[in-house]
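With one protein chain withheld, the remaining protein chains of the complex are depicted in position.
We just call them A and B in the order they show up, numbering each chain from 1.
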Amino acid sequence: MIANLGFGFLFIAFLISLYAIGTAIYGLCAKSHAFLESARIATIVIFPLVTLSVLSLLGLMLTGQFEYTYVFRVISQDMPLILKITALWGGQAGSLLFWVWLLAGVTAASFLWGKQKQLKALVPWAVIITMTTLAFFLFMVLFLENPFERIWLFANGQVVSSFIQPAGSFVVIPPAGFGLNPLLRNTGMVLHPPMLYLGFVTFLVPFAYAAASLITGEVSGDWMRLTRGWTLAGWIFLSAGLVLGSRWSYDVLGWGGYWSWDPVEIAALMPWLTATAFLHSAIVEERRDLFKLWNYVLVMLTFCLVILGAFLTRSGVLSSVHAFSGSSIGPVFFILIGLIFVTSLGLLLWRWNSLTASGELHSIFSRESLFLFNNILFVCLFLICLTGVLFPILSEVFTGQQVTVGAQWYKSTTGPLFALLLLLMGIVPLSVWGASSAKRLGNELWKPAVVSLLIPTGLLLAGIRSWGAVLALWLAGLVILVLFYDFWRTVSAWRSAMHEPLLASGFRLLLGNHRRYGGLLVHLGVVLMAVGIVGIEFFQTQTQVTIQQGSSFSFHGDTLHFDGLTTPGTTDDHEITSAVLTVDAGNGKTFSLAPCVDNYTAQAQSVTVPGVWSTPAGDLYIVLVDWQSSATTSATIRVYYNPLIDWLWIGAVVLILGGLFAFWPAKSVQERGQPT
Amino acid sequence: MADPLATPQQTTSKKSMPVWVIFIAVVTLLGFLIFLVLGLMSSRQQSLTLGSRIDDFTITTFDGKDVSLGSLRGKTILVNFWASWCTTCIDEAPILEEAWQKIEPAGQVVFIGVDYADTQPAARVFLQKYSIDYMNGSDLGLSLSQQFHITGVPETYLISSDGTLNAIKIGPFSSIDELLTFLDQKSGN
Partner (left out) sequence: MNLNHPFSRKIFLLVIAVSIAIEGMAILVYTVKAQTQLTPSDDQVNAVASQLYCPVCENITLDVCTTPACVQWREMIREQLAQGATPAQIKAYFVQQYGLRVLTLPPPAGFNWVLYLLPPVIFLAALLLTVRFIRAHRGNGQNTPGSSGIDGGQNG
């Protein structure tokens, strides 16, 4: 009953989305405001309907109705409530429904609270575009990956999953569910997918308005200014989603790393790259009326990549630990991709001429020029990621040979580009708009640059020979110095002009220009993350030993003593074996760590949970690989030391805070006019 | 009512869009879309179609002999993919061996075991443990598993005497009767 309601609500939502498309088209042709308004309201009405459908599925899941295929697959009774809720996005069908819900929510919000008065001419087209996308996803959920399907049994033992009961089959109600994949049963699952999906779907709004502006020919850029909030919000969510996924991987998966350059991870990174480029490039369009075509391309490309990424992840084309298992939605998804890509390119080529910007680039050393390099670097990064992701498929299609593109290739190819981005981050705050020259830029830059040279000198003197690490840390130092130097100069100027105490000036400056200082705070976050990344990438050490109970070994200046094995919290469904280690850090400090292996007997799968001791200088990261508890108790332990990794997380928090600060609306017109 | 703000089309600099740009852009996009289709098609080949011809392959048995599919033409061939680390293959092994003992004397059917992504020592131990008599070889380079598009182990493929695929079984056989029924299947079933 509930399932039928859930399906019914969703089906009505699908019909309404088609209605919205139809009325919007008709309203445009007949120039009828009534129809256009009806279309707009339809988009808002869809959201409560999809919400009811989601609640129906949640109801089935929380009450353990195992006759439903999806519930059977992802729910088991021993799961805590929070995990049962997160199981909504634990499998392909549910996570598609979740995606649809977020998409419906974002589009409804954009038409409810968006600046549609100023964008009135664009709204009908935006409705058509958003509703077409939503209709495709609704179609996929309703007819190809239906979370409300039930399990049916035939007399010959065959089991079928379907929404409508096949003739000659019987109802079967399994007594228990299979349960969520053990790897997904932790707190990371609570936030990472929702943040990520929110980031993805939010980019539909700027895409729709960009396309609408190209269709109507209103290419003034107003749409960009008015949908900027959505783009920034999408960027914040996506950044948070990526970082949460990274932290989850580090905390729970026990491989000592934070980003494995897995194709699905990269599929989520690519739209982030183009979105970041867009956020920068948009500043230039506002200030100097340049890069108009760039901005259209970047915005549309971002959403194209969102859909491409979803397609690659869900259609089974990519092989990855993250990918959903093979599915029938591939062809429909491909049609959506074709539609979106062809429309994007078509519109851009059609309106090419009117996208000429009036501004000029006066100097290669001007701020505009530096932003151009920024765009180029991000696009290169994106193209390299795309190459790496598509190459295995290319290889298989053209040569039949299955190959893997591993992390090393990505690190070698993207590393130098990221370093160049760091360099740009160090230079740009001191650059000026308009005419400039090497001499002028050099004049601004030389003081912090000289001071920053202390860093590589110090590192080389300390014996560090990895030139990549030295270079990266030097650039990171340069960026931090430039950030504070620039802030200090502006505050000082402000203070002497306003005759205010220093702190007051500082605060007023910060609060007076959210965009600029939010952005610079984001840069500070990025630099801190870079420091953490350099630490773990260049200086990670590890060892693996097998030791008897009661003995010790030393690693990285610490003595680790293996106390023994315990089995905390063992239940019928899973057994946890934990190795207790006491670590003596040598300076009198001792602490205890208990890495464990959580073996889920029902799924025949185990989760390796590391024991981690974090300090700002580095993490001691211990993984239990194997153990013997027969005659003598022994354990095989792998220990990593990850220097500076904490700064990756600290930097990520700073980055998000910076984004939120930049997002915070300006209080007054005066502030809005502040230079960036 | 929003009026498009005053940025009319730039008439001063009416660059004509270079044709080569359009050409490259369109060709690239089309190429990309076609490539996605191909990728999708190759990944969706989840199993071979029944009745299709099986290309000739050669397998080197653990005894060192090379056996090709072509050399066995005229016999019904059962190809079973397994691995020593696969728990359900353990359940299936005695059933396969028992069926082989029944079928072999008639000389019409050949069993070929293909060891997927395994190590030789472990494979030999497995074969010895379950007293497997029929020929077994390692899937070198994982080429056979690619040819048959297997999605896991165990999987069993029945090839008719004229070289076409008669039946597919995904997962282990649960009883010898099931296996014998499987052997009787003809193309198109």
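Here is the rule we use: a contact is a pair of C-beta atoms (placed from the backbone, for glycine too) under 8 Å apart; a residue touches a chain by one contact, two chains touch by 3 or more.
Keep in mind that what you see is a predicted model, and the values were worked out from it rather than measured.
Residue B:Ser143 is the one among B:Thr61, B:Ser143 or B:Ser161 that touches the chain missing from this view. Residue A:Thr413 is the one among A:Thr413, A:Thr490 or A:Thr559 that touches the chain not shown. Among A:Leu62, A:Ile85, A:Ile364 or A:Ala585, the one in contact with the hidden chain is A:Ile364. Although one chain is not drawn, its touching partners on chain B can still be listed: residues 12-13, 15-16, 18, 21, 25, 28-29, 32, 83-85, 116-119, 121-122, 138, 140-143, 146. The omitted chain makes contact with chain A at the following residues, 254-256, 260, 262-263, 274, 290, 293-294, 297-298, 301, 304, 319-321, 323, 341-342, 344-345, 348, 356-362, 364, 369, 372-373, 375-376, 379-380, 382-384, 387-388, 391, 394-395, 398-399, 401-409, 413, 417, 542-546, 597, 606, 608, 625-626, 636, 638.
Convention: only the chains that are shown with their structure count from here on.
Chain centres here are Cα averages; for chain A and chain B they lie 35 Å apart. By the touch criterion stated above, chain A contacts chain B in their complex at residues 117-121, 216-222, 311, 315-317, 326, 330-331, 334, 337-338, 341-342, 345, 349, 352-354, 356, 358, 390, 393-394, 396-397, 400, 402, 604. Those residues of chain B that touch chain A in the shared complex are 1-2, 4-7, 9-10, 13-17, 22, 25-26, 29, 32-33, 35-40, 42-44, 46, 87, 142, 146, 151.
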